[in-house]
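As you look at this complex, bear in mind that one protein chain is not there, while each of the others sits in place.
As written, the chains take the letters A, B and C, and residue 1 is the first residue of each chain.
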Amino acid sequence: MNKNSITHQQFTKIVALDIIGVSILSVPSIVIDIAKQDAWIAALLASFFGLLLAGLLYLFGRLFTGQTLIQFCQHLLGKYLGNGIALLYIFFFFIGSTTLLWDIGQFTTSSVLTDTPRLVINFTYLIIVIASVRLGVVTIARSAEILFLVFLGIYVVFSILILPQIHLENIQPVLEATTPALGQAAFILLSFTSLTLFRLLMFYPQHVPPGRATARAFLVGTLIGNGVLLVIIVLSILALGTQLSPLLAYAGHTLARVISVGQFIERIEGTMTTLWYISMLIRITLYFHCLVVGFAQVVRLSDFRVVTLPLGMIVLLFSLFIYPDFDYAAKWNREVWPLYAFTHGVLFPLLLAIVYWFRNSSLPAAEQKESPSQTS
Amino acid sequence: MKKTKIVLLLIVILTVALTGCWNRRELNDLAIVVGIGIDKKDSHYVFTVQVINQIAIQSQTKVESRAPVVTYRIETDTIFEGIRRLTTVSPRKLFFAHLRLVVLGEVLARQGIEEVVDFLVRDHEFRGDFFFIVARETTAAEVLEIITPAELIPSVSFYRTLSTSARFWAPTHSVQLAPLVTDLLTPGKNPVITGLVVVGNSPSKDSTQNVQKSAPPTQVLLFSIGLFHNGRLVAWLNEGESKGYNYIVNKISSSVAPIDGPDGQNIILEISNSTTKLRSQNQDGRPMIMIEVNTEANLGEINVPIDLKRPGALSDLERSLENKISSYIFEAIAKAKSYQTDVFGFGGVIHRADPQTWKRLQPNWDQEFVNLPVEIVARVKIKKSGDIVTPLREAIQKSKRAQ
Amino acid sequence: MMIFGIMVVAALIVAYDLPDIRKKGTRKELAFFTGLLAIACVLSAIYFLGLQLANPLDWIAFIYQPLFDHLLRDKAGFK
């Protein structure tokens, strides 16, 4: 067994946790706000496109087995253009890390520890993130495996405990939402789930052996992730209703508050915060991993660990004010982020693939060199 | 090398720890708020908080002379300011997560409750599992200052009463935060809140003397349901109408229903199970609401000589209960219609069944609601007649006759 | 106060990583480490002195907001 490889099971769980990521916390209210009681249809749509995207990402990743996305850019487009695209990606990873860390701080300071400075929350969380990035992808994969178990356990308990609180009539009438609303909801959902999944390209071609099992890991992971989101969205609609959910910053958290089984199992929202922190952890870690590894590869450092702490400090700083307030964040998430994610998650990879295809067909002799992986 | 790294990490953790403790509140620094009362007096708000007096309820050193709760009162111009200013009146930090009861003064309720609700939703410390109550014909402060006999803490006492009576007694309706907000927001639904009446307003109500007699001079009765329209209290339902309301919204799990026997005397039926289905039907392009009540009842108390073994006797009882239920429902709807407030969620029913029609009706729903035809179908089934079939009184008469 | 904090954090980072970098890494690693750390410290200092730092999200929004407004909101009917 190769010590550096990630098993397919681990990869499945990484994909799933990564998709669930921050989405489980902040997305339900946005989606329900737009698509009302039909939000679950939007979620289904998003899962469908998510599967499609997962397949494409897998195929795209196969173009450069053994390399990362950044290396592929450099390789394919040469020093200047390649590094240019790479820098755009790194900027994206930077935005991803900082905004997610902001989300952690925002959630914690508004719902869990209200008087604690955001700096402290972000700082402590970032320490964990930096530690896992420094320990390497294999460690991240293993912790993802365990975190996934814990997550799933709490999640299932959570969903079952919610059941007594649901009102089935909340989901009626079905299909009232207009097509644009459904489309937008699905697009936003997608921008939180599969559109940004390309960060996996920063390590998966190197660490996961290619083949059918990997493709399946991609698809199964996407299915699990989207399934979890779908259930949370449905539960939010059923238990909180389409009127209350959009008002709440963190519908999932409020959902945990309404749990009351036999007047005994209640007041457990504190325990349920575990869910959000676990799901966030893998995603931020991956973003930060991509950021430092990408940076190290652009400037060609031999060891990416060197820049983890300084970059971590910058991320921490920006995470304090990246969104000036919650309204800015809400508007950004609805209006700008989906397009931004789309550019990096679909447009650029497509362009890269086209360039690759073009160069490979025009330079058949170079193929061996361009993709040493194809054969191996 | 490793050693220095570990030491550095520990230093970081300890620094954070030592400068920390931002949110820390020791248990004995807390003033546990169990009830909030909000009144409006002229143009400003009066806040009353009921806080548990920990010293008084300490089990080992029980101080009989101390009241189990303390109430603080403050007057401000805005609600937010009020809640913040409250922290200055108590030596301990007010802690709202265990709030059981929010009592709204009738004056305030009639002027609008949106602001109050907004605050309660926004602040994370309010968990939303408390009940709302309107202090009918009195102020919230009055209600919160009463000392109750059966429970040490009055708010908990009201909370319990409310949740038990909502289960065993039809005319009350418990409302928590989330449903209230939903009702306020949903087009085609208006909220209701149970009203509470203070009976026997004796001067000693706010002292422990109130609990030293087995029949406390001042008591609080839960009574009737208050109808809201656009966040404002507009009317009170009487007991029968309140029952009708609960039948419509399917909130009856158990109750008692007196029906008139042949001599005008009562036969009391115990309702063991009741489900209501609301349906919307299209009648010549106009929606109509069908209310279908299916009730199971048991014989409770029979004060009239009636031969239950006679064929049709039970079904006669069933018919008369059906009529009774229908009339409750009818009265409730009539009352709501007269105030143009759809507290039953008929609009939602139409919305779910027929979104197209709803879209047409929604802008003018209040008016449409008044003209909305409603059909009531009540079905009653008497399941058990109690352990004895024949009423005892009749059996005695019979056996005497036989002698 | 916060400036002092930044200095302490920077010192901790240096104490944590510098020995390893000097032992294993090349001049380039050292340069990027110190360079980034310096940038981080300067930015933090600017922020904690109460000055406004540019928000990178605004740059992105500058490009994408019109795109959303014209393409998605007006044409596709997004809210």
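By our rule, a residue touches a chain if its C-beta (ideal position, glycine included) is under 8 Å from a C-beta of that chain, and two chains touch if they have at least 3 such contacts.
Basically, contacts and distances are computed from a predicted model.
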Study note, to complete from the structure: Per UniProt record, missing subunit out of "Spore germination protein KA", "Protocatechuate 3,4-dioxygenase", "Arginine N-succinyltransferase" or "Hydrogenase-4 component B" is "Spore germination protein KA"
Review point. Which chains here would be touched by the one that got left out?
Key: A, B
**Study point:** Residue in contact with the excluded chain [from A:Ser47, A:Gln74 or A:Ser143]
**Key:** A:Ser143
**Study point:** Contact with the hidden chain (one of B:Tyr45, B:Phe95 or B:Phe369)
**Key:** B:Phe95
Practice item. Could you tell me which of A:Leu281, A:Val315 or A:Leu352 touches the chain that is not displayed? Key: A:Leu281
Point to revise | Contact footprint on chain B, counting only the chain that is left out | key: 2-3, 6, 13-14, 16-17, 20-21, 23-28, 30, 32, 34, 52, 54-55, 57-59, 95, 97-98, 100, 125, 127, 156
Exercise for review: By the contact definition given up top, give the residues of chain A that touch the hidden chain.
Suggested key: 1, 3, 7, 9-10, 108, 112-113, 116, 120-121, 124-125, 127-128, 131-132, 135-136, 139-143, 145-147, 149, 264, 266-271, 273-274, 277, 281
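Following the convention adopted for this analysis, only the chains that are shown with their structure count from here on.
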Point to revise | Cα-centroid distance, chain A relative to chain C, in whole angstrom | key: 21
Check your understanding: Approximately how many whole Å separate the CA-defined centres of chain B and chain C?
Key -> 53
Exercise for review: Spell out, as numbers or ranges, the residues of chain B touching 2 or more other chains.
Suggested key: 12
Point to revise | Multi-partner residues of chain C (at least 2 other chains) | key: 16
**Study point:** chain B partner contacts - residues on chain A that touch it in the complex
**Key:** 110-111, 113-117, 120, 123-124, 127, 169, 172-173, 176, 240-241, 243-244, 247, 254, 257-258, 260, 266-267
Study note, to complete from the structure: Touching chain A in the complex, chain B uses residues 12, 16, 20, 22-23, 121, 124-125, 127-129, 178, 181-182, 185-186, 348, 351-355
Check your understanding: So in the complex, which bits of chain A are touching chain C?
Key -> 34, 91, 94-95, 99, 178, 180-181, 183-184, 299-303, 305-307, 309-311, 313-314, 317-318, 320-324, 328, 332, 334-336, 339-340
